[in-house]
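For this depiction, one protein chain was excluded, whereas all remaining protein chains were kept in their positions.
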Amino acid sequence: MLKIEGLSVSYGAVEALKDVSLDAPPGRVTAVIGANGAGKSTLMRTLAGLEKPKSGRIVFNDQDITGGKPEDIVRQGIALVPEGRSTIPDLTVEENLKLGGMWRTHAQRGTSLTRVYGLFPVLGERRHLGADTLSGGERQQLAIGRALMTGPQTLLLDEPSLGLAPLIVTQILELVSQMARDSGLAVLLVEQNAATALRVAKTGIVLNLGEIVRAGRPMRSHKTRSCDMHTSATDPLEAQRGIAP
Amino acid sequence: MIDFIDYLLGGVSSGAIIALMALALVLVWRSTRVVNFAQLGQAMFTTYVALTVRDLTGSWVLGLLVAMVAGLVVGVIVHFLVIRPVKRLDTSGAIIATFGVLIALEALAAMVWGGDPEAFPPPIDNAGFELFGRIWPFSPYDLLVLFSVVILVLALSVVFTRTNVGLAMRASAFNPEVARLSGVRVNRMLVLGWAIAGLVGAVAGVLVAPLSTLSPTSFDIFLVFAFTAAVIGGLDSLVGAVAFGIGTGLVIALVSGYSDSSNAPLVALALLILNLLFKPEGVFSHHKARAV
Partner (left out) sequence: MDSLLQRFSGARLGVNAATALVIWGLLTWLNQVIDPLMSYYLATTAMYATAMFGMTILLGLSGQVSLGNGALMAIGGYIFALTSMNWQTVPILGTPWNAVWSMVFAGVGGVVFGAAIGGIAARLRGPYLAGLTLGIAVGVPAIANRFPGLLGGENGLMLQVPYPEGGYASQDVGIDEGIDEAGGVAGDDEPVYEELPDEFADQGEELPVDDGGPAEEDMLSEDDFLSEDDFLSDEDFTTDDGFDTELAEDDLLSEDDFLSDEDFTTDDGFDTGLAEEDLLTEDDFLSEDDFTTDEGFEADVDSSLGSDDGGDIDGANEIVDTTDPAADLDLAGIDSEFVIEQWQASVAIAVACVVGFIALNLVRGRQGRVWKAVRDDPIAAAVSGISPAGSKISAFVISSLFAALAGAVFAQILSYVGPGAFTLGLSLSLLVGVVLGGRNSFIGAIIGAVILVWLPEFVLGLSADRGWQDQITNNAPNFIYGLLVVLVVLVAPGGIVGGIQGLVGRVRSGNRTGPRTG
């Protein structure tokens, strides 16, 4: 399991994350929501190894992986789908997918590829076409598919809804959430769009100006189709432990 | 008309060789966004090595193979001198560093082998084929050159498009961050890019030496030709490098034939200027060459 302990990250004089602690338990979606500039992407990039924290620890399966290189972290089982269209337009759809997880065995990759095409049939249809021929939503699927090819235990999703129609976003997130439940994948989802995120998440954590300000279990109101959080504490870890697995 | 064909034939093998040199430049550019102005200096150095091996063992093939290995090694060394530490600094630092390497390599070659031009004997006959009662400006050696270049380009093309390593290298060039997140060891791919470029340059050097002279500075003009070809094709484009490498060789052969061979550098310069004025990003590229 991915555990974050007291993580602080600064860009020069600007403190982007202040003493953030949370867990990303397997089999469920954990959502981190907040406005622009709250520090969400910084959190994701630091977890993936693209940024180095000033202080704090990142522990994965009881191993301290703080400050590791991205290509090592992904091999250990944490895969980031970065913000924006993180596909490579000069490569084909299948090449984009095959880019993920090259260190795995041929068989493992074959299985993963089949699974990805099963989850996202549109990718299978266009497998030999350039990735630049895909629509926004399709590219997001491709990006997730590539991350899945690395065989992760924990999937980090950075603002998947950006620039996409709500319907598509919902579809994707529900797929992901299903995957989590089925395969025990831990999903850490970061979003501006609180409603969408909380719809699929088991735990919600609110980030503001680099600090966690609220955490709890989302309440779904079927009547109003809105979401809010049932906050029992401001300490997200406590809030998370209070939730039954 | 027959003159025209003659000149073209004469330019084919030099065009093929320039294609290889342009390819080396593009390989390095794609991997690290740096034009390695030392590339042809490396090729000169490894060609001297080939000549020494050939003189010692009598085998041109052995010389070529040793040069290829040396090309790999020198490519890796220069990469570490120029790129790894310099990456953080402004781009002019990398450019200056490659010129530093060029100066050092030319001086080192002169210290080891002397500054006088050497003759590099071709492994097979360099006199034109005799067909239909005339001697054509195309010799068995030219055929060997063509053959070698085609094989090398095909091999590279297979590696790039059909192997995992090739895919990893391409991805590292297009989007290093995404490649990293996919688990690709991008730094190693960059080194590999330089190593392969060094190997390609070494082959080009050994092939061209019998057609020209070998001295510490004799490949400077080829740097101009190769750079011109690479830029016209688009620094991003491997296909462009090959296509315009051959084109540059043919144009130079035509110019040398119809007027004078000392016009060659000026023609290349003119082509380069025209290209930079009108389509600086190159014919096959989607990348900007202009700062403002």
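As written, the chains take the letters A and B, and residue 1 is the first residue of each chain.
Just so it is clear, a contact is a pair of C-beta atoms (placed from the backbone, for glycine too) under 8 Å apart; a residue touches a chain by one contact, two chains touch by 3 or more.
Only a predicted model underlies this, so the values are computations on that prediction, with no experimental measurement involved.
Student: Who does the absent chain touch among those shown?
Tutor: B
Student: From the list B:Leu62, B:Val76 or B:Ile221, which touches the chain that is not on show?
Tutor: Considering all chains, including the one not shown, the answer is B:Ile221.
Student: Given that one chain is not shown, which residue among B:Ile5, B:Leu56, B:Ala107 or B:Val150 touches it?
Tutor: Only one listed residue reaches the unshown chain, and that is B:Ala107.
Student: Using the touch definition from the top, which of B:Pro123, B:Pro140, B:Gly257 or B:Pro280 touches the missing chain?
Tutor: The missing chain is touched by B:Pro280.
Student: List every residue of chain B that touches the chain not included in the displayed model.
Tutor: Where chain B meets the chain not shown: residues 29, 34-35, 37, 81-82, 85-86, 88-97, 99-108, 110-111, 114-115, 217, 220-221, 223-224, 227-228, 231, 235, 260, 262-263, 265-266, 268-269, 272-273, 276-277, 280, 288-292.
The criterion applied here is as follows: only the chains that are shown with their structure count from here on.
Student: What does chain B use to touch chain A in their complex?
Tutor: Answer in residue numbers: 164, 167-168, 170-171, 174-175, 177-186.
Student: Spell out the residues on chain A that touch chain B in their complex, using ranges where they run on.
Tutor: Its residues touching chain B are 48, 50, 69-71, 74-75, 79-80, 82, 86-88, 90-91, 95, 98-103, 146-147, 149-150.
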